[in-house]
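Before anything else, here's the structure in question.
For this view, one protein chain was removed and the others were kept in their places.
To keep things simple, chains are lettered A, B and C as they appear, and every chain counts its residues starting from 1.
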Amino acid sequence: MRPINCIIQEVRSLAPQIRTFQLERDLDPGPGQYVMVWIRGVDEVPMSFSGPDTITVQSVGEATKALFKLGAGSSIGLRGPLGNGFVLRGKRILLIGGGVGTAPLAFLGEQASKRGMEVTSLLGFRSREDIIFQSRFEALGDTIITTDDGSAGIMGRAAAGLKELNLFEYDQIYICGPEVMMWDIISRTREHSSKTQACINRYFKCAEGICGSCCLDPDGTRVCVEGPVIMADRLLESEFGRYRRGPDGSKGPCRG
Amino acid sequence: MRPINCIIQEVRSLAPQIRTFQLERDLDPGPGQYVMVWIRGVDEVPMSFSGPDTITVQSVGEATKALFKLGAGSSIGLRGPLGNGFVLRGKRILLIGGGVGTAPLAFLGEQASKRGMEVTSLLGFRSREDIIFQSRFEALGDTIITTDDGSAGIMGRAAAGLKELNLFEYDQIYICGPEVMMWDIISRTREHSSKTQACINRYFKCAEGICGSCCLDPDGTRVCVEGPVIMADRLLESEFGRYRRGPDGSKGPCRG
Amino acid sequence: MSSLTVHAGGLDLQNPVLLAAGILGTTGASLRRAALAGAGGVVTKSLGSVPREGHHGPTVVAVECGLLNAMGLPNPSYRNFQEEIEIARKGGRPVIASIFGSSAREFSQIARGLKADAFELNLSCPHAEKYGSELGRYPEMVESVTGAVKAAADVPVWVKLTPNTADILELGLAAQRGGADAVVAINTLKAMAIDIETGYPILGNRFGGLSGRAIKPVAVRCVYDLAAGLDIPVIGVGGITSWEDTVEMILAGASAVQVGTALQRGYGIFEEITVGLARYLERKSLTLEELRGLAGRRS
Partner (left out) sequence: MSSLTVHAGGLDLQNPVLLAAGILGTTGASLRRAALAGAGGVVTKSLGSVPREGHHGPTVVAVECGLLNAMGLPNPSYRNFQEEIEIARKGGRPVIASIFGSSAREFSQIARGLKADAFELNLSCPHAEKYGSELGRYPEMVESVTGAVKAAADVPVWVKLTPNTADILELGLAAQRGGADAVVAINTLKAMAIDIETGYPILGNRFGGLSGRAIKPVAVRCVYDLAAGLDIPVIGVGGITSWEDTVEMILAGASAVQVGTALQRGYGIFEEITVGLARYLERKSLTLEELRGLAGRRS
């Protein structure tokens, strides 16, 4: 598929470096699926859907900065929806999100709620001003917020909020956020790993499952097509949380 | 479509230079449609279906001679069915055939008969020993036979049989045979030309409607895809009966 | 409606969508039919100095996303084709005579003996011994043949290039040096198909040329490279099947395009493309001129 041309209908600023781009098209994505966003003349990067027709982007580098220069009426190229997405299971679910990683979870929670599921959320942010989607999550059910600096909610990392929850109460757990945060949670909650779906990041180049850039050690899972949602029990046996590969394929630390 | 591999199941000799090849596959052709027959290592030539799974071939040159060397169990390549085929119309129909051109008409007549139509046939051959499909036609209805030498039926060309018939009685007339014979009949029966469907030959190379080798003057009708069945009234306004083009595209006389 | 008229390669065209060489170009009647169906111009079957029957069949085979052909340049010779050209002209659109030969001399002899609105030199057919790309792969040959025909002809001369080369721009520059009024790119890619039941190469000639949708990305690239490096216009051909493909080719730098294999879908393709192209220009408020080569100006 060639990139589809798509007009940006509206841009909303959610936090200092985070904006939601409202797209003119509803590509009928499932929560957890992503789209390759082509900022013409610059680069093409993966972004999760934060709603049926929105993406929510944190500006971190060249492509995202260029995207932030585009306003309503500008156009981007889209390849997607791609990837497997989350699978909704059970009656009571827990969402655990960190930073911009809350984006696909807000979308997921709204679908779950529509299907009559009971949704609880645990969300971690750096600081009060970085909080996004608070009202979206609160509209779904109990919402616990943590901030690293304690400026809102519980002080500490997202994991600090775990003690408020009994994970056995949930049929399924969904998690998305910075790798270090996800690793922290998953490794602390091993006994729940077979009911935890994690939406993870790797360096995507082709998003077609052929270049190999996104493959996980040790089994070679192609995150771009077999993911980005992967069960936590499989992640526990993988490179996840220990290292990740950069654009040249060499291993590096797991920031962000 | 690449040529389909097809085993010849049986070869029946009908006349000194005419054989029917029973194909292992029923390609679900309509009467009047043709197939490109690839005799491997030799050439690919068009042949009408003489039944759902048969072609009936007169040996006239390199490709047909090579085909005659193949027996049951040999294989050929087939591209088809191709072309428009005859359209059955009305209740009483007349078939006018000459030589191996009777092949698609026998097939057509049998379909017409199955649909409850009344079928009359006028068939011309050179001589008694060249007669083919006599019993197939006779099983369908009245059958008039002519031979050039008078060795069977009426003596003379097929046109000689016309006087036995009242063409106004037929809802539709179907004709296939050597061009000179078809021209003879069509030009004598002008008032019926708008109800006469003729299955004609031109030099086919691509059979895909793009090479131009089979195009009729003056309107450029591509016989391989818009034909080989063409209404006689349109033929009367064309090159038909006057000239035809050979493999190099230059005009030549209408033999055969 | 946006205007589709264009001056390209020395001809004034009603629209930039032409019939490609060797496609329904064997008779004046079929060429005229293409013109009446809306082609901006029509190119004849390639004509040589003596009649040729072409290769044995199969002469075409439909493959994955395209067509393989090895017609073998069948033609009645240029001497027997003048009357077809006169008939073709009754379509009211320029008739470009495609010609081939095995030497500059043979090319120019044909050009002297034939009247047409322009000549297109087939230096690119990939499956006829001693002709086409067997000459056209060498820049010096391209230049000398082009020069010879230019000297012999008083109408525009277009040179049709082969993509079966490491650098098509070298060939385009040679045509330009020879005085060509335009280059046409691309002819078919050298290709082949084998029957898996028997091992026989399917084409009567064993080898042939690949055309159709499969080759469009290759054609777009060739047109882009040529348009970037040449001063003369480029006429784009290869895999064009829709108005979108035509826009892509013009964005790459084509002044006009030719349509070949897509004629499988019938003569209606010309109207389909020209209407789509005009609507696109209108929606975008662009002229053909502005569209042309836009890809080269984006960065």
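Assume a contact is a pair of C-beta atoms (placed from the backbone, for glycine too) under 8 Å apart; a residue touches a chain by one contact, two chains touch by 3 or more.
Bear in mind the structure is a predicted one, so any value in this text is a computation, not a measurement.
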Chain not shown: contacting residue from A:V45, A:M117 or A:I200: A:V45
Hidden-chain contact residue, picked from the options C:G9, C:G25, C:G38 or C:G66: C:G66
Given A:V35, A:C199 or A:C215, the one touching the chain that is not displayed: A:C215
Touching the absent chain when the full complex is considered, from A:G77, A:G156 or A:G241: A:G77
For chain A, residues in touch with the removed chain: 1-3, 5, 36, 38, 40-45, 63, 75, 77, 79, 205-213, 215-220, 222, 245-250
For chain C, the residues touching the chain missing from this view: 63-66, 68, 133, 137, 162, 164-167, 189-194, 196, 198-201, 207, 210, 213-218, 220-221, 224, 239, 244, 247-248, 251-252, 280, 291, 294-295, 297-298
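Note that in this section only the chains that are shown with their structure count from here on.
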Distance-to-centre winner among chains (Cα means, whole assembly as reference): C
Rounded Å distance, chain A centre to chain C centre (Cα mean): 51
Rounded Å distance, chain A centre to chain B centre (Cα mean): 68
Whole-Å gap separating chain B and chain C, where each centre is the average of the chain's CA atoms: 36
Two or more partner chains touched - positions in chain A: none
